[in-house]
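Missing here is one protein chain; the remaining ones are kept as they sit in the complex.
Right, subunit A next:
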Amino acid sequence: MWEALDILTQANFWAATLRIATPLIFGVLGALLCERAGVLNLGIEGIFVAGALSGWLAVYLGLPLWGGVLVAAGVGAAFGLLHGVLTVPLGLSQHVTGIGVTLLATSLAYFGYRVAFPNVATPPRIEPFAPLDVPVLGELPFIGPILAQQTGFTVLAFACVGGLAFVLARTPLGLALRAVGDNPEAVEAQGLSVVGLRIGAVMAGSALMALGGAFLTLSAFNAFYFGMINGRGWVCIALTVFASWRPGKALLGALLFGALDAYQLRVQTIAGGVVPSQIFLMLPYIFSIAALVLVARRADYPRALMKPYFKGQR
């Protein structure tokens, strides 16, 4: 029994929590940015896959690691543009379009991978992001070993949380984004472009989602595998509701999910003989569902979420 609690005191566990949470942080931030502007982006799962492949492939072909990050963001933004154009000016169903984008992006990524590497038995590898060498904090007990396992990519995720929170709360652009997800008429009446704001938000949000995918191939692992995203995008959609569309709470939700996932991996080794391992695998997902049930009933959805807006039609 004590062993199960002992896990919480291990630096290794907290390091794994951060590693598991990082792609989710990107994904939730991306999803909440899109939804704050009034667009549900179910392309997230496929954009993760496309980001994972494109970032990795760019580095494999010789770009520096941060160059790969940029490529992934660009690919994400391109799929965001596709989703944005279909759902905002054309007003197509956001559900259907999002699922379509996921299918398209996933298939294109797998196809691209197969075309680039027709006959490989073991996936080719790259040299991923190296752990950080933090000068002072790295010397600290407990904190030091946790930080020593993180990369600059995770730092970027935390910076994005702060950055997005600042933009949404403190800048004219954030004001316009929050307004366009609540009442696009208000934005139109103030002389701003609803279409421009929404497409911009979906592109930026999709770029963030793609970074979540790229983290997996450029930092957590060093290769691209089929099925490696494994539903992480969908988890982010649920965590967005849990986060009430706030970046700070998004970070909290991603960390909670990451901690549960890291915990269940370790508990398996202790209790593995008694309880089937699948039960533990379910834990983070059961948490997501339970959190949704608790939070979603009171959730304050952006009022204009999923409602297409056409100019001059009231």
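Note that in this section a residue touches a chain if its C-beta (ideal position, glycine included) is under 8 Å from a C-beta of that chain, and two chains touch if they have at least 3 such contacts; residues count from 1.
By our rule, contacts and distances are computed from a predicted model.
Missing chain, UniProt protein name: "Simple sugar transport system ATP-binding protein", from among "Glutamyl-tRNA(Gln) amidotransferase subunit A", "Na(+)-translocating NADH-quinone reductase subunit A", "Glycosyltransferase family 2 protein" or "Simple sugar transport system ATP-binding protein". Considering the whole complex, the residue from A:49, A:179, A:199 or A:267 that touches the absent chain is A:179. Contact between subunit A and the unshown chain involves residues 170-173, 175-176, 178-183, 185-192, 300, 302-303, 311-312, 314.
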